[in-house]
Each structure stands twice: as C-alpha cells, then as structure tokens.
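As you look at this complex, bear in mind that one protein chain is not there, while each of the others sits in place.
Chains: A and B, in written order; residue numbering restarts at 1 for each.
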Amino acid sequence: MKRIRIDEKYCMGCRLCEVHCIVQHSKTKNILKTYMEEYPKPATRILVEEKGYVTFALQCRHCEDAPCLDACMTGAMYRDKKTGAVLCNEDKCVGCWMCIMTCPFGVISRSPDKKSIASKCDLCMGEDVPVCVKNCPNEALKYEDSKD
Amino acid sequence: MKTLKTEYLITGNSSAGVACIEGIREIDKAGNITVVSDENIFNYSRPLISYLLGNRVKKKNMFFRSRNFYDENKVNLVLDNKAKKLDVKRKIVYFANSQSIKFDKLLIATGGSPIIPEIKGSQLNGVFTFTTFNDAVAIKDYIKKHTVKHAVVIGGGLIGLKAVEALVELGIKISIIELADRILSTTFDTKASGIIQNALKKTGCNIFTKNTVVEILSEDKENKAKLVTLKTREKIQADLVITAIGVRPNIQLVNNTSIVTHRGILVDETMQTNVKDIYAAGDVCEADTLLDEDKKNIPIWPNAFKQGRIAGENMAGGNAVYTGSVAMNSVELCGIPTISIGKTSLEQDKYEILEMRKKEESVYKKIVLENNHIVGCIFVGNIERAGIYTGLIMNKIDISSIKDRLLENDFGVLALPEKYRKHLVGDVGLEV
Partner (left out) sequence: MAKRPIPTEFIVERDKDKCIACQVCVRMCSNDVHIYDADTNIVTNDNSKCVGCHFCETLCPTDAITIKKNESSFKPNANWSASVISDITKQAETGGVILTGMGCDKPYTIYWDHILLNASQVTNPSIDPLREPMELRRYIGRKPDKIELNYNKGKIKLKTKLEKQLKLAVPIMFSAMSYGSISLNTCASLAKASHELGIFYNTGEGGLHKSLYKYGKNTIIQIASGRFGVHPDYLKAGAAIEIKIGQGAKPGIGGHLPGEKVSEEISETRMIPEGTDAISPAPHHDIYSIEDLRQLIYALKEATDYEKPVGVKIAAVHNVVPIASGIARAGADYIAIDGMRGGTGAAPKVIRDNVGIPIEFAIAAVDARLREEGIRTNVSLIAAGGFRSSGDIIKAIALGADAVYVATSALIALGCSQCQKCYTGKCNWGIATQDPYLTKRLNPEIGVQRLKNLIRAWSLEIKDMLGGMGINSIDSLCGNRTHLRGIGLLDRELEILGIKSAGEPQ
C-alpha cells in the first residue's frame, strides 16, 4: 500500500503542495480559474507547518488504526479496500466534526466551499501519483510502499 | 419454540453492536454471528435523528452501514425483537416473541433509554422523548398533522439542544427549560455556555435556567399539549413538548442475574463482565476511564464504537485492551462548531486553566491542566486541529515544555514534544 512519506530535511516551506492540492480538488482543476474565479476555494488537505527554519508538509496519514473511522457517526469515513486509504464519502458527511475531534494529527478541516463537509487528503484518487508529491520542487514528498 | 444456536450473539445493533461485528471478523471470519435489535430499521445512526427531524438528512440516508455490510460479514440480523431474559448458567437469551437463542459468547449492547420525568400531563399527545429513529418520525408526523408554532424542550443538554436546532430549522419558536444555571452544564463551562446561549437567543429561543416544568396542560377538551407551567409559576405556550433530561443504561436484561451492575453493566479492560463469555459495550456499560480512578458510564459514539470492537476481538479469541473512556463531544449549534473533551467544567484549584477568548468572533478556547498534563479542553468557534489535544490527553503526555505554545494560532504537530511526535508517527510518515 502506497503512502506519502514526508522528508523534513528537504521541505523548503514554499507551499506549492498546498496550491496544487487546492487546484486538484477544485471544480475546474485549472489553476488560474480556481484562484481567480472560484469562491470560496476548496481547503487544502495538506498543511505546511513552520517553526524557524524547520518546515514540513503534513497530510492524512491513512492510519492503520484510524481514530476518525471509529468516531464517524454517519459511516462517511470508510477505508478503500484497494489502496487502504481512509476516504470521506461527501454524500454522507453531515459535518458533525467528530473526526476533527479525534484526529491526533489535526489534518482534517472543515471544507470552506461545501457546507459542513469534512475535508482531508484522499491520495488524489484517480491520479497515479498524488499532486503534492508530483509537484514538490525539492522532492521532499515521496509516494512509496509502506514498510508493513 | 426450538432454541436456536449461535456462536456470537449481540443484543443491540447500533454503534457498539456493529463495531463488535467488525471486531469479531478481524479474527474469526467464519463463526456465525446473530444480531438482535428491538428496532425495526436495518441500521441507522442515532446521532443523526436531529438531522432527520430538521430535514437535513433523508430517511434513506440514516444508515451508517449498508445492507451489504451484514451480508458481507455473514451476520444473521433479527429486527423488531427485544431481549427479555438472560440465563447466565445455560447461556440462553429469551426474546419477546418467545424465541430463545443459545450462545457461546454474548455482547450486551442494549444502549440507553431516556429518563421520563414525572410531570403531570406527560401522557398528553404532543409530548415526546428524543432518542430513537421512531421518536424523530413521530415528532415529524405530529408537526405535519397539527399546527405547531411553539415548542418547549425540557433539558438543555446535548440531546435537548440538537432537538432545538432541528425545530428552529422548521420555523418553530422554542423555549428551553434547564435545571442547572446554564445550558450544556456537563460539557461546557460558563463562558462557553454563554456564547451558545447568546447565539440561541439571537435565533429567537427563550432560555430559562434554574427552572423546570411542573405541569403540562391541554386546552379545551382536546387531548394534546398546549401549555406548560414552570416551577416559577410562568405559563408558556407549547404545542409540542420534548423531554431530554438524561439517558439511563438499559441494564434490565441482567436483572436477577449474577452480573454486577452499578449505573451501567460493569466491565473489565477486555469489556468482559464478571461472568465469563458475557461482554457489554456502549451506552449500557460502565468501563474504565482514562482520567479517573473509578469506572464510569460515558455514552458517546466513539467510545461505544471502540468498546464494541474490542469486545468483538476478545470474543473471537483476541486480547485487545480498552485503555479507558474520555468524555468527548463535537456538536455544531447555531452555526458555531464546538468541541469539548475530558474534564471541562470544574472550578477547583488543583487544575491549571489556560484560556483564550475572542468576543467578536465568538471564539473561545480553554485548556485544563493537572500536573502538567492536559485533562480537558473546550473549543468554541475555532475547532481547527482539536484532535491534536485529544491525542495529548489520550496519550497522557507531559506538556510542561510546550505549555506556553498550547494556545498559539499555529500550534501543530511541529510544536509537540519530540519523543511523542516520533512515537505518534508510524513507519511511513514523517521522518521527524
């Protein structure tokens, strides 16, 4: 199962990953149209944390023992059988935010563009490589098989 | 009737019951599982009933597991049948329709029932409790059939307020009657309650604290509710009355058995009762708590789910351990998201309190510390990344090195103590 590995040593803190994540989850998937015409823009599902010169980009870890799966009361959070990724079925999500309450990484957010839907990394389902990994200029994000 | 046999018997088909199925199937893919529910719906999420009432979720979307779930997991699902008696020695459960089932392992996941207050007039039409699917449907039908302009909700706790929200969506004027000095008294402190109270008042709700309803009255000869009388003698219009003063665990099944109960059914860290092969989980049980010495009944969906799954794994031969419940609630009221975790409404000295308040934005954050460990938090208005604090509570992390950063805007994984950060992140993940 492939997961995104983050290398703090080489993250520059440029936040291009956030830009591409927003575009990937937008209506048009076109960077100019998304930023200039879509309001509000979708939330970025990858978040760059910064403290001094240490920066890294953090997104859903698709945990083996995912607390959000236990906490979801509508069954919107589910695990995709093929990839093992934890995904959110937006049709079922009612925005109760139990997932935000239980995620120890704090990588789930309230979607600004859709009313009351939880927003989190979906490994860019449908793409062969997640766009954050593809567009990181310094290869600080890698899409690799998890060791177990 | 012949006694049926099953390896795993689960009484209850909500969060704990379903999680138990998943727990069993992690380990035992073949053993037969029978689930018996006293409701007539194949599956639904109880917390969603306020969304049903407020027309935000349709009936057909109330399920949290699909019909396929039961087929795929080879579960024999029996609906509309209530467990009446338990024979601990012979390992048989007797049901309402005279059916009896013999089990190897039993999970009691019968949940809780609303406490019915003894108020004169509560037998009138238009007086409802609000805990089940059928309650929501009944209220909806009543509203359709009769003109409901005013409603009274007795109890300003979570269930009561979710009902209020749903009714506000339907354009009904509401009065909330709460016994304590503030709404949400078990989960929120005064400041947090105040923010929600103000928001509710802005939507047109009236809130009466330190008060209760003593009588429900009808008008003319009709048999339906029209007025309520408060302790303070006021009379309020009430075409509809919803009582939400609390929930009691359904321990009736184990009455007259050797199973030890307190408020709920007592279980150990494997979710087993004092009787071997009989387990309990969810709103009916009383389990270890993370932050206290004694066991408590904390009826919250995530706790029920976790307990159910651990019970299931252990019933199938695993050895999972329940580390302990923490009270936690996430609820959005009047458009303001709120989260409360752990111990939140104490004013004693042994706790250190960190607070942050932004009046204009209705934002309030409070962190409760004991011996440099977080034991509780409240977030109102801004709930971003609240789960990080939950993780610190659940893992009992010493936060003395980062105390001054806990309320910073950019508090995140980077700010966490290094050892915890490394532990938290598994193999594929941050190389921090």
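Quick note on the criterion: a contact is a pair of C-beta atoms (placed from the backbone, for glycine too) under 8 Å apart; a residue touches a chain by one contact, two chains touch by 3 or more.
Values in this document were obtained by computation on a predicted structure and should not be read as measured data.
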- Task: Taking the complete complex into account, tell me which visible chains touch the one left out.
- Result: A
- Contact residues on subunit A toward the hidden chain run 9-16, 19-20, 31-32, 35-36, 52-53, 55, 135, 137-140
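Operating definition for what follows: only the chains that are shown with their structure count from here on.
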- Message: Report the inter-centroid distance (CA atoms only) between subunit A and subunit B in whole Å.
- Response: 29
- Item | In the complex with subunit A, residue positions of subunit B that touch it | 15, 19, 45, 47-48, 51, 56-57, 61, 63-66, 301-302, 305-306, 309, 328-332, 337, 339, 341, 383-388, 390-391, 394-395, 410, 412-415, 424-432
- Interface with subunit B, subunit A side, in the complex: residues 3-9, 47, 49-51, 54, 56, 58, 61, 63-64, 67, 70-75, 91-92, 94-106, 108-110, 116, 144, 146-148
